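Omission of a single protein chain aside, the complex is shown with its protein chains in their original locations.
And then subunit A:
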Amino acid sequence: MSEKIEKMIRSTRDLPSTHLLGTGTPMCAGCGGLEALNGIYDILGEKTVFVNAAGCMTLLSVYPFTPFRGSWLYTAMASAPAGAQGIRDALDILLEQKRITTDDDLEVVVLTGDGAAYGMGLSATSGAMERNLDFIYVCYDNEGYGNTGQQYSGATPHAAKTATSRGFAGFRGYKKDLFSIWAAHNPAYVATVIGAEPLDLAKKIEKLRGMKGPRMIIALSPCPTGWDFDPRETVHIGQLALKSGIWPLKEYIDGKVTHTKVPRKRVPVEDYLSLQGRFRHLFEPTRNEKLLDEIQARVDSYWEKIEQDEAEK
């Protein structure tokens, strides 16, 4: 299946030149989440119903406007996957009873932030995967509760300053490994993506389109408002997240994790961190070498393990 798809999108030239999602949404300028959603929606297209949880993207559809050409249902913060369950089951029942034709069938897509995905909605997501629900989950991960003013969430990285971690060391906890938590459910597909790498993103969405069952996507979403950087840096910061190895691009299929883009010569993490106000306290007034080293060491040990695993193959 993927062979055929990879033939379809091989280079950036195969990517659509205009976006399907309407413009003029109330998302912030330079929103990395919207950037990722644009890429995703271009491929998923309008035969979709987006089931949304409370977050920034809830404001995409404000009565009477929507940028989507397909359908939309806003649920609540914790239960978008359950909303998807009801719709998927209902569509299946309507198809079974021949009350609709397959032409009217829809791909059901959950759209939530990290706060919902890593925290409040995790139980509903786990349930949907355990029931092998045929759906797509898109988590735009801006590493905090963005809509309420960027308080720390289960996705906030170590040392980041947020509205609820303003101390000299920033956030004391560590970013939760949602990819592994999801993969432990053995769903059809799990992948990380980022808007700044549109080809990798497009290939992955194209691939999951041809699959059935739970297909799970985490898109790291540079957030000018919450991370405190100039909106024009969104793509640059996204690329640095990849080059520094902070955000590994990978996918999980059939029990196997594959890295889809391995940064062979990684740039220091501080190249990524120093562009963002949420990490400024690591550099000013004095460099916090200890914390910087700790963050670098975690990234290094992640990739050492990956490289080791690859060498053993």
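To be clear about the criterion, contacts are C-beta pairs under 8 Å (C-beta built on N, C-alpha and C of every residue); 3 or more make two chains touch, one makes a residue touch a chain; residues count from 1.
Criterion: contacts and distances are computed from a predicted model.
Engineer: One chain is missing here; what is its name in UniProt, given the choices "Amino acid/amide ABC transporter membrane protein 1, HAAT family", "Pyruvate ferredoxin oxidoreductase, alpha subunit", "Dihydroorotase" or "ATP synthase subunit a"?
Structural biologist: Result for the unshown chain: "Pyruvate ferredoxin oxidoreductase, alpha subunit".
Engineer: Which candidate, A:62, A:163, A:184 or A:297, sits in contact with the chain we can't see?
Structural biologist: A:62
Engineer: Identify the residue among A:90, A:163 or A:184 that touches the chain left out of the display.
Structural biologist: Only one listed residue reaches the unshown chain, and that is A:90.
Engineer: With the missing chain put back, which residues of subunit A would touch it? List them for me.
Structural biologist: The list for subunit A reads 46-47, 49, 51, 58-59, 61-63, 66, 68-76, 78-79, 81-87, 89-94, 97, 99-100, 103-106, 123-124, 126-127, 130-131.
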